[in-house]
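A single structure is presented below for examination.
A single protein chain has been omitted; all remaining protein chains appear in their positions.
Order as written gives the chain letters A and B; numbering starts at 1 within each chain.
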Amino acid sequence: MAFSKYLRCRLPVLLFVFQGVLLLIFVLFTTYDGHTDAASQPSDVDPAGNQLYAFFSLFQDIQLMLLVGLGLLLAFMKGYGVSAVAYNFLLSNFCMQWALIVQGFIYHYHEGKIHLGLYNLLTAEFATVAVLISAGAILGRTSPIQLLLMAVDIGGSVTVHVFSCYFGLGASIALYRSGLQTGHPKETPSYISDLLSLVGAIFLWVFWPSFVSVLVHPGDGQHRAVLHTWVALSASVLTTFAISSLLEKKGKVSMGHLQNATLAGGVAIGTVADMAINPGGAFLLGILSSLACILGFKYMTPFLANKLRIQDQCGIHNLHGLPGIIGAVAGIATILLVPDEAYGHQLYHKDTGNTETAWKDGLMVDRTTWGLKSWAKWSTWVREEEKFIPSVGL
Amino acid sequence: MAFSKYLRCRLPVLLFVFQGVLLLIFVLFTTYDGHTDAASQPSDVDPAGNQLYAFFSLFQDIQLMLLVGLGLLLAFMKGYGVSAVAYNFLLSNFCMQWALIVQGFIYHYHEGKIHLGLYNLLTAEFATVAVLISAGAILGRTSPIQLLLMAVDIGGSVTVHVFSCYFGLGASIALYRSGLQTGHPKETPSYISDLLSLVGAIFLWVFWPSFVSVLVHPGDGQHRAVLHTWVALSASVLTTFAISSLLEKKGKVSMGHLQNATLAGGVAIGTVADMAINPGGAFLLGILSSLACILGFKYMTPFLANKLRIQDQCGIHNLHGLPGIIGAVAGIATILLVPDEAYGHQLYHKDTGNTETAWKDGLMVDRTTWGLKSWAKWSTWVREEEKFIPSVGL
Partner (left out) sequence: MAFSKYLRCRLPVLLFVFQGVLLLIFVLFTTYDGHTDAASQPSDVDPAGNQLYAFFSLFQDIQLMLLVGLGLLLAFMKGYGVSAVAYNFLLSNFCMQWALIVQGFIYHYHEGKIHLGLYNLLTAEFATVAVLISAGAILGRTSPIQLLLMAVDIGGSVTVHVFSCYFGLGASIALYRSGLQTGHPKETPSYISDLLSLVGAIFLWVFWPSFVSVLVHPGDGQHRAVLHTWVALSASVLTTFAISSLLEKKGKVSMGHLQNATLAGGVAIGTVADMAINPGGAFLLGILSSLACILGFKYMTPFLANKLRIQDQCGIHNLHGLPGIIGAVAGIATILLVPDEAYGHQLYHKDTGNTETAWKDGLMVDRTTWGLKSWAKWSTWVREEEKFIPSVGL
């Protein structure tokens, strides 16, 4: 109680310091990039060629996913709806500002300045998604500060282990209190929370193709990413209804399954979205990933909670861990099985000067890493959590 | 009761079989079209010219209409909100997958494969809209399977009669039980359902111009379609408030009118959206169609329910039947009255090699058919319903 109050009083202080430091950094160290700087435009510039037009509507789609979709999805607990939407709003802004600066210093810093444009906002948005997903695991057991502590790891793509460290500090220590398994009194879902949460899931579902395709090469690659993602998501929806009504009592479809497993195909497709897997491959991935997700909810989450004392509040392991593994396997299989001819003469020339073999090896490493990462994140977190349980569970 | 349980147990089986068959078809019979196939791109392809960029944001708009807008709109019955949103989600995916395959085999099948891209998703989306609208007629009286049975007719544009047959089997037989007129206990609307349903209607209203214009020729034709649709929809809104507050007790605007008649202008404009009807013509259509829609609700729906025993749960006849007729008449009138000069030298050359007269005749048939179809669909359904009533109503 006192600890909780201590944290709460510190929220304004933390935010003031953070905003003060960021104001300094923004004023001293940021400037425009080549697409936002008026002075560097040639006199015959074509305004329609500005990078803004390649990304803006997709950026807005993902903002809607993050703030409305994920916000409403997290509103599934009655009595926590407003807080979930509000903290999701705070946390995503906190993360994006932090990611803008960290990614800026690492990747966009030259001549003493971070060079900013919409592309930076977009990559910051992606880093934020990872943190918001993790937040789902501990929802309803956290104060704002605890959520913010989770946001510090969004620098790049190799920071998984650093993440787990902060996560362990920020989440496990503060949260794993004895008696928690009995459930928080506010956690009872209500009818209207379910409805809004389902609408949130549908927002995520609708804009998922934007999310998957936005960083893919423009042209046919991006087109394939949209097609595959839709096909996989759609197969996930029907599979979810089928399996959930089979497993649940009286044939009623579980709201939890509906809010998660319908998105599993979108998670799994991430590794191979622009590759030549054919629509049939996307369909298969959609079916397998939602199947894995629901079985995870039904059998694995209770096992983890009862035997390993890991409470995965929103089932992130089921939605991100298992489909992530499926995606990684699909990535390896696709690279090994799909002949190079399927890509025509494009992939070799565009942004690699490498020989064919080197390119293929690089791609394999790249895609496998991508797929394994969501699993790795969860897995490392589990190990950290276990490490901290003894000292906290007392 | 036993019958209902029988149906419910069969939902997983139906969905498993459907997904199994579709997986086979997707794996064996689908491949990429010219815009998604990497191998067929020339080495000097302009990525920005990919068809993806002409359709993607409009496709997303219509997804939002279907899943969030229509989903929330159907949530108007308290206690059915979650089910309505969830089944709308299931049904639209079922329909789109089915339409992808049926339309694929009919229109996009060559060299042993269905060739898929975003354009196919878009036309499948349109077929789905028709089914979801029909679903509104029997909402709250159906199980998931009954809704899915309605989805089997989405092959093309001449399948209206086949539709009515399946509809008769799927909907009327199963649903028309004696004592139904007294109303289902869960049908009481509540305050928050009304609010969400109105928000759903507004989502539909906002994205209706995308829906009407997406398949229109790019350029000035699409621009006219957007302008006309907005003008007609806006006239419908004010007319709805005016007439509804005139007809209802104490001058209060009816929620049912608000959720339907504000969209009537958008339905009626469909036939003539890109033609040179002038903004004034669109304004007139908006007024007339919402007027017809509200009068239909006030006088025709009770008449149909009491005298002909046809329960049109969501008033689809009022929103789609009557404005459809107005649209058909407008289509004929426009072709007869607007001089050819209004279209400049474009329409004759673009996709018709025909002589002027043949083109005009074809257009007339085309537009009239389009407008009459929504009425025909409802009308045939009525006739089928009547045919089945004797054997079911006992």
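We take it that contacts are C-beta pairs under 8 Å (C-beta built on N, C-alpha and C of every residue); 3 or more make two chains touch, one makes a residue touch a chain.
Please read these numbers as outputs of a predicted model, since none were measured by experiment.
One of B:Ala39, B:Val237 or B:Leu304 touches the chain omitted from the figure, and that residue is B:Val237.
Checked against the full complex, the one of B:Tyr32, B:Phe203 or B:Phe297 touching the unshown chain is B:Phe203. Counting the whole complex, the residues of chain A in touch with the unshown chain are 8-9, 11-12, 15-16, 18-19, 22-23, 26-28, 30-32, 35-41, 43, 45-48, 50-52, 56-57, 60, 63-64, 67-68, 71-72, 75, 79, 81-82, 85-86, 89-90, 93-94, 96-97, 116-118, 121, 144, 192, 196. What chain B contributes to its contact with the hidden chain is residues 57, 61, 191-192, 194-195, 198-199, 202-203, 205-207, 209-210, 217-224, 226-227, 230-231, 234-235, 237-239, 241-243, 245-246, 250-251, 253, 255, 258, 262, 276, 278-281, 283-284, 287, 341-347, 349.
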